[in-house]
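With one protein chain held back, the other chains of the complex are shown just where they sit.
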Amino acid sequence: MGKAMSMNLLRHGFKVTVWNRTLSKFVFLLCTALLSQYLEWNLEICVCDELVKHGASIGETPAAVVQKCKYTIAMLSDPAAALSVVFDKDGVLEQICNGKGYIDMSTVDADSSSKICEAITSRGGRFLEAPVSGSKKPAEDGQLVILAAGDKSLFDEILPAFDVLGKKSFFLGEVGNGAKMKLVVNMTMGSMMNAFSEGLTLAGRSGLNPQTLLDVLDLGAIANPMFKMKGPTMLQNNYSPAFPLKHQQKDMRLALALGDENAISMPVAAAANEAFKKARSMGLGDLDFSAVFETLKADGHSS
Amino acid sequence: MGKAMSMNLLRHGFKVTVWNRTLSKFVFLLCTALLSQYLEWNLEICVCDELVKHGASIGETPAAVVQKCKYTIAMLSDPAAALSVVFDKDGVLEQICNGKGYIDMSTVDADSSSKICEAITSRGGRFLEAPVSGSKKPAEDGQLVILAAGDKSLFDEILPAFDVLGKKSFFLGEVGNGAKMKLVVNMTMGSMMNAFSEGLTLAGRSGLNPQTLLDVLDLGAIANPMFKMKGPTMLQNNYSPAFPLKHQQKDMRLALALGDENAISMPVAAAANEAFKKARSMGLGDLDFSAVFETLKADGHSS
Amino acid sequence: MGKAMSMNLLRHGFKVTVWNRTLSKFVFLLCTALLSQYLEWNLEICVCDELVKHGASIGETPAAVVQKCKYTIAMLSDPAAALSVVFDKDGVLEQICNGKGYIDMSTVDADSSSKICEAITSRGGRFLEAPVSGSKKPAEDGQLVILAAGDKSLFDEILPAFDVLGKKSFFLGEVGNGAKMKLVVNMTMGSMMNAFSEGLTLAGRSGLNPQTLLDVLDLGAIANPMFKMKGPTMLQNNYSPAFPLKHQQKDMRLALALGDENAISMPVAAAANEAFKKARSMGLGDLDFSAVFETLKADGHSS
Partner (left out) sequence: MGKAMSMNLLRHGFKVTVWNRTLSKFVFLLCTALLSQYLEWNLEICVCDELVKHGASIGETPAAVVQKCKYTIAMLSDPAAALSVVFDKDGVLEQICNGKGYIDMSTVDADSSSKICEAITSRGGRFLEAPVSGSKKPAEDGQLVILAAGDKSLFDEILPAFDVLGKKSFFLGEVGNGAKMKLVVNMTMGSMMNAFSEGLTLAGRSGLNPQTLLDVLDLGAIANPMFKMKGPTMLQNNYSPAFPLKHQQKDMRLALALGDENAISMPVAAAANEAFKKARSMGLGDLDFSAVFETLKADGHSS
C-alpha cells in the first residue's frame, strides 16, 4: 500500500523520500514539506526503482528521513513494525524534534499508538495516528478514508497530502481514537461478512440460486460494495487475500476486548468472531476474510 | 402498501378495481387486464375515495373482483389474511377459474403459499407468489423488488404491471421459492442491523462520536442504504415502524427453521434472532426493527 | 425402553399385556389394573418371547389391549407414532371409554399431546401425559424420572406402577406441562454438553490432559453424572447412541420455539443449537448427542 500511496503523492507534485524496512514486508513512507503549502515527500520501497524513476529520493534509515523531512509518514504492516521503526537503532526517535511531525498510518492498537505518541511528543515532535479504511485498490486510486487522531495542528498542515491519498479525512480527537474507529468499522464489517455468508449458504442449500440472491441483494436496502465485490468470488471459492482472515479475526478480538473494557455485550460480533476462529482452525487464516464462508459448508451427509 | 401500489398502476393507465378487507389492517388489491397488453386493475382501500378519485372502481368482495378481472393481485398483512381472502366465504376460490390468474404479493410462508397454489390450480386458475423486497417508500416510488415464483406464463403476462410496481422482477422457479428468497434477504438484513447496532454502541461507549461512525461507514466498502437511512433515527432513539421488529424476528425465526430443515448451522443469525427476542421481551415488538439497538444499552452502572 | 419397563412391572407382580407396533422401532406398552391396588399390565415387544416367558400376555392391536385393560401405557418413539396408535384403525380410540385411563409416556410435543388428550377425554377416557427423563439404563433399573400432567385422579391411581418404573414422579398440572418440562431439561442438558465439549477441547489443545480435566471436574461444584459417563467415551471418539444427536437438536429447536412464543431470549441455548446443527451437517445426527464434541475439532492447520 505504501507504494501506491507514494505514487499518488509523486503524481500530485509532492517531493517524496522513501525508505523501506525489509525486503517487502514493511513499507515505510517518509515525507517533508519544503515550501509554504507544498510538501516534500520521501518514500522508499525495497528495490523501488519505479518510485525513484518517478522522482522519489531515498533515505538510508528512518532517522535519516526524519532528519531530512518536516513530515514523516509511516505505513507499516503491524504494531511490532510500527514500534520498531520508532524505537530501534537508526529509528525515528533519534531525529524527531521540535518542528517535525510524525504521522503513523499503520493499523496499530491504541496502546502501541499511545506509546509512540508519548515518545515523539516528549522529544518535541508532533504526532498523528492516521489508520485508513480501504485496502490496495482504494490506495491506488487515492480513495482511502483516513481516520486521524492526535495533534490537530499537524492534521491541518498535512491535509493537502491526505487529500491526495484519500477521499475523506476525519479528525477524531485524542490519540487512540483512530485505532478505535478502525476497530469499530472492521468489527461491523466482520459481522456483516458472516451475515452475508449465512445468507448465501441458506440460499444455496434451500434450492435457490445464490447468484440470484446477489442480484436481489444488490437492488435492496442492504446493497453495498462488499457484497458486490466479494459475492461472485465467494461463489467461486476464490479467496485470494485482499484482507487476510487472521487480521480480520484479530480486529474482531480487539473490538470485543474494547467492548469488554466498557461492559458492552455484543453477541452478534462474538458469534462472528467464533466463526472466524473456526475458519482459522480449518487452516484458512491466510486467505481472504470472506473464506469464513467455508465454515458453513456441510462436511458430511446431513441427517 | 397496497394503496401506493394501486396509485402507481392508475398513474400508468391501468384500470384498477379495489377491495379492502377490514378497516385498515388489510389491503387487498385486485386487478385485471382488459386488452392485449393493458391491464384493468381493481383496488380498494378502506374509505379509499382517493383511489376512486384517481379512477379505481370498487369490488364488493374478493370473489366479485376475481369475477370481473383477469388478473388479481393480493397484498395482505400476514399469512392468516392471505389464506382467509382465498378460502373464506365470498373468497377468491369462488370465482377463480380457467383463464384467470392470481398473484399473491403478500409475505407468506412457503406452506401457506403452497396451500393457496394448490387450491387455485385445482380450479383451473394460474398462481404466482410474488413477495416484495422494500417497504412503504419504495412502494410509492415503484421501486420494489419483486420475487416471483410459480406459473411462468402468468409471470410473463403480468410483467407490465410488475414493471410499474417495481424496479426489477425475478422469476425464481417453483412456488415457495419467492417466500424463501425473501426470508434469506430478511435474515441477512436482520443480522446486519445487529452488526450495525453493535458498532454504534461500541463507538458511543468507547468515546467516539457515533455520528462520525455513520460518516465513516458511508464512505467505505460496507456503505448501504439501510445504514444511511436508519443510522440517524437510531441515534435519536426514533423507532417509528417502517418494518416492525416482531415481523423481522418472525422472519429470522422462519429463516432459521428453513436452515434447520437443511442442517445449516447459522450462528450469527441465531445470535441476532436472540437479540430481537430480547427486544420483544423489552416490549419493543411493535417498533421499527432498528429498535434492537436498545438491547445494547447499559441499564445499570457497569462494573 | 418399553421392554425394560415391562420387565420391571412383571418383576414386581403386575400383570402385563403387550403389543408392539413394528419390527422394533416402536414399543407399545399396555397395562391394566385387575385388583384394588394391583395392576394387570400388558406389553408386547416384537418377537418378545422373553416378556411372555416372564408372564406377559399379548394384545393383537392397541384397541384389543385397551379393551382388556383398565390402564394403558404407551411408550413410542416419536409424535407421529404416538398419534398413529391412537387415531389409526384398530387404535386406542376404538375402545377407550369411561372408566379407562390412557397414559402416554412417549416424548411428544405439547400440540400432539393436546390432540390425543382431547380425543381420549371426548370419549369419556382419562388421559395423562408422562414423558420420562432418563434413557435405557435408568429404564432397566426402574430409575426414571416421570413428568406427568393431565388427569390428577389417574395420576394417583397409576402411581404404584410409576413407583416401579421410576424413582420419582412429578404431577405438573395441565396437559402439555410434561412435554414442556422435558424440553426445559433437555435444553439445559444440550447447552451443558456443549459447555463440556468446549472445555475438553480447550484443555486438549492448550496442552492439558483432558482426562485430568475429567478428574478435576468430578471433584468440583459442577460434577454430574453426564460428565462422568460421557467424558471417557467422548475422549475415545465413541458416540454409540444413547440419545441420538438429531433428537437432542430437535428438543433444542422446540425449546427455543417455546421461548420464542414467550419472548424469551436464550443466547446460550441458541448457540448450542447451532452447534448441534453443525454436527448434523457433518453427518453425525444418528450418533450420540455427545458427538457435538466433533464440531470443535480442528480440521486444518490453524493459522
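For clarity, chains are labelled A, B and C in written order, and residue numbers in each chain start from 1.
We adopt the following convention: contacts are C-beta pairs under 8 Å (C-beta built on N, C-alpha and C of every residue); 3 or more make two chains touch, one makes a residue touch a chain.
Small disclaimer: the values here were computed from a predicted structure and weren't measured.
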The chain left out touches which of the shown chains? A, B, C
If I consider the whole complex, including the chain that's not displayed, which of C:Ser57, C:Thr121, C:Thr201 or C:Thr233 touches that chain? C:Thr201
Touching residues of chain C against the unshown chain: what are they? 133-134, 145, 147, 167-168, 170, 172-173, 177, 180-181, 183-185, 187-189, 191-192, 194-196, 198-199, 201-203, 205-209, 212-213, 215-217, 219-226, 229, 255, 258-259, 261-272, 274-275, 296, 298, 302-303
Contact with the hidden chain only, please: which chain B residues? 246, 267, 271, 280-286, 298-303
Where chain A meets the chain that is not shown, the residues are 249, 253, 257, 259-260, 263-267, 270-271, 273-275, 277-278, 280-281, 285
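Keep in mind that, in the parts below, only the chains that are shown with their structure count from here on.
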Could you pull out the chain whose C-alpha mean position is farthest off from that of chain C? A
With chain centres taken as the means of their Cα atoms, state the distance from chain A to chain B in Å. 39
Distance between the centres, which are taken as Cα means, of chain C and chain A, whole angstrom: 55
Please set out, as single numbers or ranges, the residues of chain C touching at least two other chains. 267, 271, 280-281, 285
